[in-house]
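Some notes on the structure that comes next.
The complex appears here without one of its protein chains, the remainder shown in place.
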Amino acid sequence: MSDLGTLYYINVVAMVVIGLYIVLTKRNVLKILIGLDILGTGVNLLIVVIGYIEGGTAPIYTAGISPAKFVDPLPQALVLTAIVIDAAVLAMAISIAIRLYKEFGTLDVRKMRLLKW
Amino acid sequence: MVSELLAIESLATIASAIVAKKSSKVAGIITLTSSVSILAYLMIIGPRVLYDVVSLGAILPGNIVIGLTQVGWYFSFIVALVMLMASMFSLEYVKKLNATYWLLFNLTFLGAIGVTLSIDLVSFFLFWELMTWSSYLMVALGDTRAGLKYFLFSILGSISLLLAFALMWRLSGSTIIPKAFPIVATSSTAIRIQLIMLLTVGFGVKAAMFPIHVWAPEAYPATPQPFAALFSGGLAKLGAYGLALLTMFVSASKFMMFEDVVWGYVLAWLGAVTIIVGAVLAALQENVLKLIAYSSVSQMGYVVVGLALMTSLGMASALYQALNHALFGSLMFLIAGAVYLATGTLNFKDLGGIADKMPLTYTAALIAVLSSAGIPLTTGFNSKWMLFEALIIKNYYLIASAVFVGSALGFLYNIKFIYGIFLGQRPKSLENVNEVGLLALIPMLTLAFLNLAFGILPGIPLQYINTALTSLGIPSIEASLTGIYTNIGYWNVLYVSVGFVLAFGLAMVLFIAGGKLRRVSVLETYMSGFIPPENYVLRINYDFYQPLKFVFGRYLRLSVDRAYAWTASLFVKVADIIRKPIYLGDAQAYVWYIIATIILFFLIFIVGGV
Partner (left out) sequence: MVTIVPSLIIASLLGGAFVMTAVAPFIRRITKYVPSIVLLFNVLISLGLLLKSTNEPVVEFIGGWEPPYGINLVAGPMGSFLALIISLIAFLISLSFLKYEPTIEEVKFMILFMLSVLGASGLVLTGDIFNLFVFLELMTISAYALVAYGRGGEGAEAGFKYLLAGSVAANFYLISVILIYASLGSLNMADLVTRMTMLKHGVALASMLFLVIGFATESELFPLHGWAPDVYTGAPPSIAALVSGVLVSASLYVLARFFYTVFAELNTLRSEMFAMLMLLGVLTVLFGETVALVQRDYRRMLGYSSIGAAGIILIGLISEILYAFIGALLLIVAHGFAKVPLFMMSKHLEEKYGTRDMEKVKGAFKANPKLAIPLVAGSLTILGMPPFLGFWGKLLLIYGLALKYPIIALIILLASIVEAAYYLRMLHRLVIQDGELKKQIKIDTVELVTYYAFLALLIILGILPMLLSPYLAGAFIELSNPSFYIKVAMGVMGG
């Protein structure tokens, strides 16, 4: 694992932590959703990073390049799926946020506590 | 063969439930027919071992066995007999019953008879639960608070039973009762103590033993009287059945250890306390049903004491008392039902002096009360006498004294019962009271007759009791048709009955020949010559035992009932307190929980050095 590789992993951890921090501490619903997105993106980054093989090329059949030199193609498929899923979650979340605003008249999570105990 | 009985009863349940909406009478007839056929079958077959095996495949590590054993036969006979009487009475009571009554009545009977016909633990528990919830619904329809209390105590009993059965099943590798119960005797001390405690609680709840009896005084009165007859006459006996199985298997195994003796002693004391507490509280009740309910609790105490002795005489007396209580206890409930039908009230202050208006009911009541109090020539006396003999043989003098005190206190409520309803001055509102119909009279008089018949011929029930005892290897009691023999005494009913008849005849002759009747005003004897004002209430039905209340006043303030209520409300308060800090309703808090849990477990596993 090269230093560059470690940097990516630090990046991943940072994004996850920042995402969680935003989700946990911000009051505005939209900001929370952004935090959720950052969390998801961090995980997606993780997926991409683990697929990388030192000195590898794109995993496309080309004349003259043997498959042994490819980077792992599977994480690329996985991350596409994950990105799409994140997008769907976000779309759903925003529609819920619109609904929340319509019902509560505010985007402050702390005011939305009809259900408790 | 035997499972057909259960099939019959199931069909009857479904049929009567469907029909009940249209015609209560037809539902009643269906019920009556099925209980007659079940009782007839039992009497024809007699006590012997006969069973069907049903396999449930891979789901159950064992088989379901429905059938008869000698002990089971005895108790199913009791249940079926009470059910028959209660069904017949219900037909007379029909106007006060709604459609669900028949469904629940039949379901309860199905559960009860199923318990006695189960030879394996799983079906025993299945029918036990069935009986529990159907009788609960009946209670709840009358009084929801009583129903809640009943069910919660019953669940406490059920879970104890379930745990105990699961352990016994596991340890013995078998679900069959004759193979599983002896495990209690042969296990290690730790397990044995657990099993005994669990089983005692489980069966003791149903038998309304102190201190888990508090549900009974409110539950019995909440149900219609014929159902109450089944309830206290039939269902409570199932608690006795369970305890009987337990004590019989333990004593038969010849592995009596120190713990067993201790347990027997403690159980006997619990029984004695039940007798006393039940009797005192019964005497102080102002409602007929509550009085009978407490007296029921008290009478079952005798059963518990007898079983706890674990000698053959003790257990025989307990089994006999179980039969007897079914006979006079359910009779008392039926009488209350008859009084309710005739007068519309069951409070002592509104009752009195209807003996000449309802002579047959009065006769039945008189016999019931004599039997309950334990007067010779009734069966109640026989079982109590045997119990005292057993206590003395085993040298439990303290307990014997306590039981004797309880027995004496028993006179109090019995007198109140008969006097408060039937004797004394009759209030104006009851001038037009009539005797109840035939369908109500037949069961009452039959039960009364049985009280006398078994009283004079104790050999009949004792024969079946002996069969039950010997089937488990316990030595039998010596008894002839009209006499009971113990090591220290001999009760010869024949001589006493002959003597009684002769004396009665003599008194009759003297009365007819020489006695003169003179009307004596109630006022003169009761008020010692003092002329009361016009509106003075002469009936002493209300607050009959005021001096007693005075004597026991301080003790009445201690109440197990209130202790339970206090515990329950404490629990509710705690629940209310803990929910607030956890379920905050704050979305981010819930995510915090996730993060916190991950971090916590990470630390535990990493730091824990795994």
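Chains here go by letter, A and B, matching the order in which they are written, and residues are numbered from 1 within each.
Here is the rule we go by: a residue touches a chain if its C-beta (ideal position, glycine included) is under 8 Å from a C-beta of that chain, and two chains touch if they have at least 3 such contacts.
Computed from a predicted model, the values in this text were never measured in an experiment.
Considering the whole complex, the hidden chain is in touch with A, B.
Considering the full assembly, B:Ala589 is the residue among B:Ile193, B:Ile415, B:Leu452 or B:Ala589 that touches the omitted chain. When the whole complex is considered, the residue among B:Val36, B:Leu130, B:Ile176 or B:Ile375 that touches the unshown chain is B:Leu130.
What chain A contributes to its contact with the hidden chain is residues 16, 20, 23, 29, 32, 36, 39-40, 43, 46-47, 50, 74-75, 78, 81-82, 85, 88-89, 92-93, 95-97, 99-100, 102-104, 109, 112-116.
Residues 55-61, 122, 125-127, 129-130, 132-133, 137, 140-141, 144, 147-148, 151-152, 155-156, 158-159, 162-163, 166-167, 169-171, 568, 571-572, 574-576, 578-579, 582-585, 587-591, 593-594, 596-598, 601-602, 605-606, 610 of chain B touch the missing chain (whole complex, contact as defined above).
Methods note: only the chains that are shown with their structure count from here on.
With centres set at the average Cα position, the gap from chain A to chain B is 68 Å.
Residues 20, 23-25, 32, 109-110, 112-117 of chain A are the ones touching chain B in the complex.
The touching residues of chain B, counted against chain A in their complex, run 579-580, 583-588, 591-592, 595.
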